[in-house]
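Missing here: one protein chain of the complex. Every other protein chain is in place.
Each chain carries a letter (A, B and C) given by its place in the written order, and its residues are counted from 1.
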Amino acid sequence: MKDFLNVGVIGAGRIGRVHTETLTYRMPAARVLAIADVNLAAAQQLAAVCGVPKATADYRDVLNDPAIDAVLICSGTDTHARFTEEAAHAGKHIFCEKPIAQSLAEIDQALAAVAKAGVKLQVGFNRRFDASFRRVRDAVERGEIGQPALLHIVSRDPAPPPVAYVKISGGMFLDMTIHDFDMARFLIGAEVEEVYVQAGVTVDPAIGEAGDVDTAVIMLKFANGVIGTIDNCRRASYGYDQRVEILGSRGAISTMNNYPNGAVLSDGASVRRDLPLNFFMDRYTESFANELVAFVDAVLHDKPVPVTGSDARVPVVMGLAAGKSYREARPVKLCEIQ
Amino acid sequence: MKDFLNVGVIGAGRIGRVHTETLTYRMPAARVLAIADVNLAAAQQLAAVCGVPKATADYRDVLNDPAIDAVLICSGTDTHARFTEEAAHAGKHIFCEKPIAQSLAEIDQALAAVAKAGVKLQVGFNRRFDASFRRVRDAVERGEIGQPALLHIVSRDPAPPPVAYVKISGGMFLDMTIHDFDMARFLIGAEVEEVYVQAGVTVDPAIGEAGDVDTAVIMLKFANGVIGTIDNCRRASYGYDQRVEILGSRGAISTMNNYPNGAVLSDGASVRRDLPLNFFMDRYTESFANELVAFVDAVLHDKPVPVTGSDARVPVVMGLAAGKSYREARPVKLCEIQ
Amino acid sequence: MKDFLNVGVIGAGRIGRVHTETLTYRMPAARVLAIADVNLAAAQQLAAVCGVPKATADYRDVLNDPAIDAVLICSGTDTHARFTEEAAHAGKHIFCEKPIAQSLAEIDQALAAVAKAGVKLQVGFNRRFDASFRRVRDAVERGEIGQPALLHIVSRDPAPPPVAYVKISGGMFLDMTIHDFDMARFLIGAEVEEVYVQAGVTVDPAIGEAGDVDTAVIMLKFANGVIGTIDNCRRASYGYDQRVEILGSRGAISTMNNYPNGAVLSDGASVRRDLPLNFFMDRYTESFANELVAFVDAVLHDKPVPVTGSDARVPVVMGLAAGKSYREARPVKLCEIQ
Partner (left out) sequence: MKDFLNVGVIGAGRIGRVHTETLTYRMPAARVLAIADVNLAAAQQLAAVCGVPKATADYRDVLNDPAIDAVLICSGTDTHARFTEEAAHAGKHIFCEKPIAQSLAEIDQALAAVAKAGVKLQVGFNRRFDASFRRVRDAVERGEIGQPALLHIVSRDPAPPPVAYVKISGGMFLDMTIHDFDMARFLIGAEVEEVYVQAGVTVDPAIGEAGDVDTAVIMLKFANGVIGTIDNCRRASYGYDQRVEILGSRGAISTMNNYPNGAVLSDGASVRRDLPLNFFMDRYTESFANELVAFVDAVLHDKPVPVTGSDARVPVVMGLAAGKSYREARPVKLCEIQ
């Protein structure tokens, strides 16, 4: 067993920067040896800030570096599957941002390469590593609420993405709800068999013109009988709204949003507090670090990764089923997808 | 205009007693002149406690009393439609506990009689008069949250009714969810066009054997585009759970449960409070009084009643559609019902 | 033992009306036979509303009525001691609004008359009967928080009384803090030995010109070692603020304010709720009823009253000590007061 992990980062955008800083500043067990970005200046700048010895415009410089044990794939979504496949061929362990791809064929090809290479693959469903959601999962696992019966997930963004992004996003179910699909499976610890969707456009007509929806409720039928609902909206005027609630046979557990401070102000108008954390990078700061700690630990100590390739594939199936349910206005079984 | 209303009460059971006490002790504008119950002793006892001059085993003694302006129908559910019809024929204004009937034919016949007689009819959907739900409705009406987009109703009983009751209850959708159907229409101020149900038995297998469900999620598609979900369970181990949440274009509003006290205890184990009010008569005490205040006011001052005959009929249609959706495992439009 | 209590009410002002309505409408075990008020019209009006057979301008008509078992003294504060004494002489059980008097000599004379007559006397410290404060007392009694060490009482009025009232009120410590002195003794279940006061005028200079303060902190040293603080202000812009907190060796308990509804509204500005109940009659509605239930029960069933004459006297001693501490800028032992 090695004492620390040599890591290469592909993609020097927002999430690439966050992960590189985490590895550099918060994780003595990891060392970033190289950063690649097609925008070489971005790679160089990040490398300078974090003291990373190599910056390159070619991701292959990372994959071919024999000193590198593991790669973080933080590049554009359309490259995830291909880079995962190539990294597997190169024998690197892989942490890949979600989704690997929006087509099951691409995902399956990448997962096959990973399986063949025998490397570890962890997918970036960071919310599993949030303290509140982790506490809910613990309650379910420990039986604190008995047998789960009903799940409700509220997942609302503070503001919609640009329409240009919406057009290439794969649609709300694959772009936004996919996190909630993962959360549903994670919290209940069982698979979903069927989905039913009601959706519409209430936030921005341009999103509708782009062929997408911005507001939706997705009903989930789990194999173990649990019934779930996901309440999605591209805009919550009060900020980033991320909550879950589970009713079980012996109790219920729910979570609150995260706030920038714990102050409550009362005056002649109301009793109030400041808005919840508005930006996913603030809301989920710790979860981004925690998932890397888990990944580095899994690789260094040859443990199972906590979010597997299968965990990356199933939410895509759910997203495709949700889209089909919406278009066909009927419940759709997951087994109908491929 | 009269100064006060002379009322007759039919049915001296639990809700009959509550209403009689409210009229007697809290409403100077109303006077109870007679109480009828097939169980004469019950009628007599309640009359004695509340100083009501007449107790009778025959409801017709109430309907035929020319001094009585209005009747409260608090008898068994199977008598509501018939008594409403006869009270209308007798020219009495009517406050009828929900539901008027579980068959649309009976309801329609009763409503026709009411229309023909020109009397007022208010139906006992008391939850509309709860301070928290009223505040939510106010927020919607005033535009405090902008245009509503998503509605979520949590409605869970502390414990299931006896199976013997379940068998004659008309099923959970007509017996329990009917209050939530009313709440959904009330809060959003629009009609539902379609329902879709997932349901099962997680509380008591005997309820399943009786042909009913005890756990359900009902998705609602409103005519104005709002998407709603109702989360129902016959048992919440922590007590009576009654909450709503609406997301609108400019904000959201949600409610908390009601508690017997506002004390928070912290010790080496947790930071906690006592369980929410467990019994619907405690949770909704004020709403039962408020609905009578509104009824008496509507009759005395010839105002529209706040909960109409139509408000009684539509939730039954929704309940029938929910049952059909559950049996046929598909979304059901309300227009499919009759 | 009698089945119900015949009561006479002296004083038809605000609290007299509340108590008369409670006895009339909510307590089958009590019957109001007479109401006296120097303002005869007020007595007559209240009698009419509540169906009380006798209204009089002379309180002696109440005291001399042999059918009356007990009297409620709800008249002006300056009459409490004298009426209590006379009622005792007349052999009536007595519920007297607080304070009996602001002079210990008057209180002692009244209490001596009560003792001599062997009648029951309960004093109107209604807050003891509030569900939240009762829950705190229960926690202390049951040992849920172990041995109490620190007590903090927040007691702030929504707005100061008129200066004309301030001038005859006996000063803030005897007029307002007196309730908190009672609460402190009630919650801890021990006596206070010493008080120390810091106070000033922050709300209304006219209160200062009238020789009083409107803002104060009173430190209490209990015989059992508990240290208490009372945080008083004549104005809280956000409404009536009434909270307590106790730290014990095994935990802590605190209370929240009471709100008109449980709705929480989130928008682009804040996450907020409506202001707490603003008026003491709304905040303490149930406590006013509960204290009468306890009084009627104590008289009918010859039980000890829950708030005794001594409970009326001690807070006056504390108020006098507080005034002395403020004037002399030093801690004052209660034994220094007469």
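By our rule, a residue touches a chain if its C-beta (ideal position, glycine included) is under 8 Å from a C-beta of that chain, and two chains touch if they have at least 3 such contacts.
Just so it is clear, the model here is predicted, and its values are computed rather than measured.
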Candidates B:A131, B:A190, B:L275 or B:A329 - the one touching the absent chain = B:L275
Which of C:V9, C:V119, C:L187 or C:L247 contacts the chain that the document leaves out = C:L247
Remark   = Out of A:D61, A:D108, A:E144 or A:E336, the sole contact with the unshown chain comes from A:E144
Key: Residues from subunit C at the interface with the omitted partner, ascending   = 146-147, 149-150, 152, 154, 156, 196, 198-200, 202-203, 215-217, 219, 221, 225, 227, 229, 231, 233, 235-238, 241, 247, 249-252, 329-331
Request  = Spell out, residue by residue, where the missing chain touches subunit A.
outcome  = 24-26, 28, 49, 131-132, 134-136, 139, 144-145, 250-258, 260-268, 274
Key: Residues belonging to subunit B that touch the chain removed from view   = 236-238, 266-276
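Operating definition for what follows: only the chains that are shown with their structure count from here on.
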Message = If you average the CA coordinates per chain, which chain's centre is most distant from that of subunit A?
response = C
Ask   = So how far apart, in whole Å, are subunit B and subunit C when each is placed at the average of its C-alpha atoms?
value = 39
Message = Between subunit A and subunit B, what distance separates the C-alpha centroids? Give it in angstrom.
response = 43
Ask   = For subunit B, which residues are shared contacts with two or more other chains?
value = 250-252
